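Removed: one protein chain of the complex. Kept in place: all other protein chains.
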Amino acid sequence: MSAPAGVVGVFGRLDAAVEAVGSLKARGYANYRVYSPVPRPELADALAKKESPVRVFTLAGALCGTAFGFFYAIATSLDWPLITGGKPIISWPPFVVIGFETTILIGSLVTVGAMFLLAGLPKLGRAPGYDPRFSDDKFGVVAFGGPAQLAEARDLFRAAGAEEVKDV
Amino acid sequence: MATLATPVAAAPVHADAPPTYAETTRDVIATLQPPGRKYFAGMALVLAGLAFGAFCWGYQLRYGLGVTGYQPPIFWGSYITTFVFWVGIAHSGTLISAILLLFRSGWRTAVYRAAEMMTVFAVMTAGLFPILHLGRAWYAYWVFPYPNFRGVWSNFRSPLVWDVFAISTYLTVSATFLTMGLIPDVAAVRDQARGWRKKLYGMLSFGWKGSDREWHHFGRMYLYLAGFATPLVLSVHSVVSWDFAMAIVPGWHATIFAPYFVAGAIFSGCGMVITILVPLRKAFRLERYIRVSHFESLAKVCLLTASIVAYAYATEFFMAWYSGNPFERASFYSRAFGQYWWATWIMLTCNAFIPQLLWFKKVRTSVPTLFVISIFINIGMWFERFVIIVTGLSHEYEPWQWSYYVPRWPELGILVGSFCWFSMWFLLAIKFLPSVAIAEMKEALPPPLKGEAHR
Amino acid sequence: MERRRFLQVAGAAGVGVAAGCSPVSGERLLPYVNESDQLTPGIPEYYASTCRECPAGCGIVVKTREARAIKVEGNPQHPVGRGHLCARGQAALQGLYDPDRVRQPYRRTARGLEPVAWDEAIQAIGMSLGVAATSGPDRVALVTGAETGPLDAFYDEWLAAFRSRRRLRYEAFAYEPLREASQLTFGVAAVPEYDFAAAQYVLSFGADFLETWLSPVEYTRQFAEAHGWRDRRMTKFVAVEPRRGLTGYSADEWIAPKPGTEGLLALGIAASVLRHGKAELSGAEADRVHGFLSRFTSRAVADAAGVAESVIERVAREFAAARPSLAVTGGVAGQHRAATQTAAAVNLLNYVAGNVGRTVRYHGTSPWDRVSRYRDAVAWVAAMRAGSIDVAIVQGPNPAFTLPKSAGFADAFKKVGLKVALASHLDETAELCDYVLPDLTPLEQWGAVEPAAGVRSYVQPAMTPVFDDARQAADVLLAIAAKAGKPVGRGATGARDLVAAGQAPAALDHALQRGGTFAAAPARPVRLAPDFARLPYQAPAFDGDAGAPVLVVYPSAALYDGRGANKGWLQELPDGATRIAWQTWIEVHPQTAARLGVADGDVVAVTSPHGKVEALVYVYPGVRPDVVAMPIGQGHTAYGRNARGRGANPLELLGADATDASGALAFCSTRVTLAKTGRSVRLATTEGSPRQLGRGIARAVSTAGALAGRVEPGPEAAVTDAERAALAAAAASQRARAEIGVYAQPHPKWEMTIDLSRCTGCQACVTACYAENNIPVVGEEQVARHRGMAWLRLERYFEGDTSGSDFQVRQIPMLCQQCEAAPCEPVCPVYAAYHTPDGLNGQIYNRCVGTRYCANNCPYKVRYFNWWDYGRDGDPYFAFAEPLNWQLNPDVTVRTKGVMEKCTFCVQRIRFAQNDAKVRKRELADGDVTPACAQTCPADAIVFGDAHDPASRVSRLKGDARGYHVFDLLNTRPGITYLERVIADGEA
Partner (left out) sequence: MTRTTSLIAGGVLLGLTAALAGVSLVRGQGAGTRAPADTAFSALPRSAGAGYSSLDGVRPGGDWPALPGRLKGPVQPIFYRHDIHAGQYRIPCLYCHNNAANSWTVNLPSESTCMGCHLVTSAPDTAGNPNADIAKLRDDFTKGVPIPWVRINKIPEYSHFPHMRHVAAGLACQTCHGNIQQMPRVFPVRNVSSMGWCTNCHMERGVTRDCTACHF
């Protein structure tokens, strides 16, 4: 077995995992990953990530949708003008409905796409250090780095109360 | 460990103690156990009904709409009624999963997955009806504004085209919403499965690992999706209501329709959720997760919306009288006391009177009673649409053209078929997908902390 | 032959259905071998002829395409009808293309009817005729319908060749009382010519002159002239009859006397006129009349007739005040045991009021003079029973159906050695015959008739016979005579020669082009006969027990004497009064119905001393409580798919020996008892509600109101002027934003006006629409489910208290209003319904996907959905069985199942005229385009044209003070303006 790329700590307790993450950050670790079966605010706080840019895509998608909806309705109405019920060829009120629906449709699809993009899904290969228990009832913290860092990480995890620490 | 967990033998000793993460995973995954004889019997029944519905439609396609009971000037009947019925059913799902998410009301977590499945399948059912009520269903695609050689488009001034956009958008978005919510749960199932199941769920989970990065963006996406779904759900039934409100038919042409229909939709939807959850909870022994308190909350929503609906009925009659419009007055008089009095009074009884029982906590907290009431709600809401559509058309401006319509067997066959179509998807879903949200369930549980004894 | 086949291919264009374009693969086109110089594929040819659907003899023009007759219209140059036609005339095409026609000669054997060769049949018949002729005189009988002109003469000559004078010109309705009464009162055994146009006051004792009486189309035209509101005046029309029928609907007042007492009423009125010194009599004549009339005091008459004395007095005053006035009788009043007396009384009334010679004119002849009387038919039956007839040849009429069962026709007929039917259909009489030889229908025949004095109207074939093996009766008779070695017809080889005999070819061609020769015939002055009062005048007797209601049996306006019963268009045409189609009903007064405990649709057994039939109850305020009424026409046991086994024949209830002084059958001669059978069926009616509930659909105003410029207010009265202004402004701004592209260019705006004070509700327009627009016939069960496809329907509403006789009937033709702001258009998702630049409410069948949203949103309910595949052969409701499909108008798409259809003001005619004008480089003139309904309307109530042209008729009419739009408050801005009816009020 070659030298380990990282070390994973398996935690049965949420606060333990949070503590481990905290101490890793304190030690200035940059390259680590946390697995959890549920999104917990405690973890999020410990990781202190900055706001997800998904919202930007959401807004852009929504605006595209609006533009497309109105544009399509108007363009097709003008392409072959046919009067119905004596109403104007470009009747705004009904086109609002179309614009609204396309806003929602395209907006939400772009949002989902953005999530996949940013979260790196779909993930085909294996994730180093991932353990099926992490989708069940365990929390996992994986630290990467050189041998010295890994040794330190092992200690940190044990100190935080890891139920199990292993190399990957 | 990597095999499917064995089903929980019996309910734990302390049933009301909150389950642990592990128990949650196992109990929910237990619902995916290979089904038993009852399940297959039910499925066979459902498929038979679906086959009959399909036969009825084929018969109608071959000979024309003459096989139905349509009797001019009643050009719309049970098909559009059933269409609106299913669209209405669809609504509570999104309400529970999206709106309650925004309101951060905790009780949704236990029921929202089932409700969302119901939504998607109900829209899939509703979407069939505008097509199979067409005189020339084989040209249904003409209503889509697709580029074509003829250079003709569809008429965006027609509420039916709004429907096309609203319904297809709603189907797409609600299906997406369901799929997204499923990703972490499917991942959990994947990690407990082996063999082809592992492969299948592996694909369905998009390789979800629950890493910090994934959760980070996932949370945002889910929130914004809910943000979109909320106005959407309100718009869709408003648009459906405008199919009627935009027409000049007495009894249809009313400004109250949009809110009135949305309330009715949520009312019928919650009713249907109860109708579905009661047997589901029993069959899968999910008492620990779907609790009586959840049913009570649903019942409260029903009570609220029932009251709104009842108020809308009253307003309609009042406005018909107060407007002084002779056509409106005649239409509503015939609605209450004319040929269709029976339909109207079924509607009023089921939607306005019976739900008033929910004022009593005893009723709200008795699951069997709720189940019975929910059945009445379903019947009542189907009749509400029947009354609006048919009595309106039967008693229009031209007295010479007044007439009377009752559905014929092909229509009833297709109605039955639609319920079977819906049930088929639902039966399949509950055996392949976790019908209670694992991750969100855990979210609602107290997290395991140091110093707690191992359970 | 190959021409025929070519036509069928060309005809395929018309039969095609709108669903997708069929691949051309395998389709063959057969051109002419020698092309005809007068026929251009795609361009119609017109042939002038004469309508033979009833003896009135209106002039017609037959429109042919690719040598197929596809439409029949009135001949504007013809004095009878003046370019208009009734529903029966329009439906002549369905007789021509009836799939149930006899297609080849048949001979009856032990195994029933079997095909036989023409020569064989002619040989055999000629032989027996020869034998019959040698064995004695008058042993050959020839039965035809009311014939006049050269063919009539030929028939007599032919008969004489076989030493026989047994000629029967048989008509179920022969108006014997009118002829007899004229003989009685004026010494002229003729039916006078009536002038409704000149009459200032019309008093009808039961005459249904807008339906079947004598010459309905011509009388409708005249009546509309007089009764319509023109130049601030109109003629008042009072109907005196125990049953109010379609004609009675046009009446301004309905007087319902006890059945049979109409004559007494007439005498009472005459007496009153005389008493008030209003009579135009003098000297001895006055004294004689006075002496006779003195005993008919208003009081006595009032008691006898059950009519208020004051009413009699008032009517007498009005009648005498209006000069000239006109009194007519017929229908119910002309069909009881005192019919002749009634007619004589009416003649006297006219004479007293000085109408004779003005509105009642006698000519030397009338087409009815030589029509056989019922009495003659009975005698003929007796002769047959006695075995004194060896050969009977029946050409046309159907006595086995139209004679009362109790006349015992069938048994007597069986006693005849050889019975030959020259028939186009296998009707009840033909079924009894030994030989059935296929006759041609009038549209394939040669002939000439004299429908009025001085008028010789030609019948010419509009196309080659539909069935190659059919021959015109006259040709067959010629051939038979030749075989029997009895040369007749002065060397004529066919009917054409008989018609053309003794005329210069050029003159004949000219006459054929115009439709005939029309000369004015001088009227003949008549004086009152000395013994005018020969007959006893009292109310007639009725068979059956006194308590029971009297049965009124009346001719059906659509089926006439039953000859129309196999024509889908006529079967599906709702009855003028009851609006029931396909069925046989019995009209029962609400009080009577309540007493009997019967309701609409109940099947009751109707029993008279002479027979028993079953009919459906229709509760109807238009009959007296002591009267029930049934129409003639249904109850066929043969004849064809539409007629056989449908409904009941009330003639089975009549006594064959119930005749009046003129020897006419008394159709109204028995009382009947009604017994519930417990069964009940859905009435095949178009009626939803008989009341318009103040919705201002069919409006009317009294003469006083009209003179004061008042109009009947509708629901739109609630709309304030400010609101109207706002609506108009909104409409203008919308139009500005709507009319871009093609719409911005100048276009005509097609509009229509319908004058309800002219419309009589005859429904000729409805059948014309069927013919022009390929509208399918859907059958009884579908009509009962309100699925009739008529694009144009007549709505009938009762106004006022219907418990008595003092109520109005409002009628309105309802068709697509071509709204400017049409509610149906914006709801269509695929633009199948949209507004054309020239103001039409376009309906594109091939684009329609069948959401039916448009129909829901149409307040006038004038959109019709194809529930079945009416145009596809083999489908359960296929409506155009070969050769009916030959009639299909190639210019109009046959709609497929699942699409919406409706009236588009005959857009095909508009486009045809526009293309024609364009190619000829000229502008369209007013009147160049006429929809089928407007073209045929006998009352000329429908006017169509370009509303943008201020000079057009429609522009001028829509500005009339009586003009209104139905459901105006919906702001649909319809393209049809109705002119409300004016109802003459009392003491004109």
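Here the chain labels run A, B and C in written order, and each chain numbers its own residues starting at 1.
Operating definition for what follows: a contact is a pair of C-beta atoms (placed from the backbone, for glycine too) under 8 Å apart; a residue touches a chain by one contact, two chains touch by 3 or more.
Keep in mind that what you see is a predicted model, and the values were worked out from it rather than measured.
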Checklist line | Residue among C:K63, C:R699, C:R847 or C:K897 touching the omitted chain | finding: C:R847
Checklist line | Residue among C:H276, C:R595 or C:K918 touching the omitted chain | finding: C:K918
Notebook entry, point to check: Given the contact definition stated above, which residue among C:I43, C:A541 or C:A599 touches the chain not shown here?
Noted result: C:I43
Margin query: Across the whole complex, list the residues on subunit B that are touched by the chain not included here.
Written below: 147-151
Next item on the list: Write the list of subunit C residues that the hidden chain touches.
Entry: 2, 5-6, 10, 13-18, 20-22, 24, 26-35, 40-43, 742, 831, 834, 836-837, 840, 842, 844-847, 891-894, 904, 907-908, 911, 915, 918-919
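Rule of thumb we're sticking to: only the chains that are shown with their structure count from here on.
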Next item on the list: Between A-C and B-C, flag the pair that has more C-beta pairs in contact.
Entry: B-C
Check: Where the centres are mean C-alpha positions, what is the separation of subunit A from subunit B, in Å?
Finding: 29
Checklist line | Whole-Å gap between the CA centroids of subunit A and subunit C | finding: 82
Next item on the list: Could you give the separation in Å between the centres of subunit B and subunit C, each centre being the mean of its C-alpha atoms?
Entry: 58
Notebook entry, point to check: Counting only residues that touch at least 2 other chains, which ones in subunit C make the list?
Noted result: 823, 826, 828, 831, 834
Margin query: If a residue has to touch 2 or more other chains to count, which residues of subunit A qualify?
Written below: 82, 84-85, 87
Check: For the complex, which residues does subunit C have touching subunit A?
Finding: 731, 734-735, 737-743, 820-826, 828, 831, 833-835, 973
Checklist line | Residues on subunit A engaged by subunit C in the complex (per definition of touch) | finding: 81-90
Next item on the list: Within their complex, state which residues of subunit B touch subunit C.
Entry: 63-66, 70-73, 75-76, 133-137, 139-140, 142-143, 152-155, 157-161, 164, 243, 246-249, 324, 326-327, 330, 393, 396-403
